[in-house]
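Data block below; observations after.
For this view, one protein chain was removed and the others were kept in their places.
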């Protein structure tokens, strides 16, 4: 069984600290892929994102997506940390890390995890700032649905 | 022009320190992908890898591969650090990081960079240890050629 | 059963959660949406575009034709925008 670390938290995270357990004491891991999703400032008009989530289901759904990835690729470790609450531009929102013996599966699994988390994990972003979109909820993108669908089943 | 940081060095590297300049002062970056290639211990029989490179050409070839990636995807930053010399199991060999507004291109470019570096950058690995392969040069893999060829052109 | 509302569904309903007791004729998620819409303008507004609102039964995504059966918790929310 791959080592899995899954968490929803308000606080920012330190990528090096969080990913260290995936490598600790291991001599067989050849590849580590990380994805960090950052809050963009939308040209300066965004002051903050407010991320609402469904406590309980968010963790469970991330777990299901991770289990799906582990069934598809021979992974040694998977880490998913998703933040909630108020996030300022430049701050990280989500961290996904995958480890494996070879690079192909670590890359594929990290991208798969992001595509699936985007469309399946119960998180919603509201925009705050001085732009015309302030107060609006971010709309789901058809491109994200298409990205998730390309993995099949 | 994307910010590019390219280096060949003997010393280990700190991923957080190295990737920080790609994000510094930027509010428009939404995605950061990193790939770290680690030295595997081959079940305990490998004591070290000795990485030989072609000084001058290694840097130039990495530069060409990075320029190729920048021509294919709208990237904001690219980092490539490749180590040379003696590397112990568990230590990092190569770090690739890409930043972009959206995740798709950061993932694609990072994977492309690794596939191309594997087959084009002039580095060669020799194995040292107590296994039957000690003293042998690592052989190029057909799978790596196939991986590079799938990107076309 | 417990009903939870998130994001703009929550804002339009005006509640984060509530206890509901739908009649026995309410069998599916779609039935429940129809029943909720009859409870007031706020629900009408939240479910105006039923195709857009997603549902989860006991914390797992479901389609409108899913049977509610013995589920203890149902949640309604817009398409997810995390990551």
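By letter and in written order, the chains are A, B and C; residue numbering begins at 1 in each of them.
The definition used in the following text is that a residue touches a chain if its C-beta (ideal position, glycine included) is under 8 Å from a C-beta of that chain, and two chains touch if they have at least 3 such contacts.
If you're wondering where the values come from, they're calculated on a predicted model, not measured in any experiment.
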Chain not shown, its touching partners among those shown: B
Residues in chain B touching the chain absent from view: 37, 51-54, 56-57, 60-61, 82, 93-94, 114, 117-126, 137-140, 144
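Operating definition for what follows: only the chains that are shown with their structure count from here on.
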Separation of chain C from chain B in steps, with touching chains one step apart: 2
Averaged-CA centre spacing for the pair chain C and chain B, given as whole angstrom: 48
Length of the line joining the C-alpha centres of chain A and chain B, rounded to whole Å: 23
Where chain A and chain C are represented by their mean Cα positions, the distance between them in whole Å: 26
Residue list for chain A, restricted to those that touch at least two other chains: 37, 114
Chain C: positions in contact with at least two other chains: none
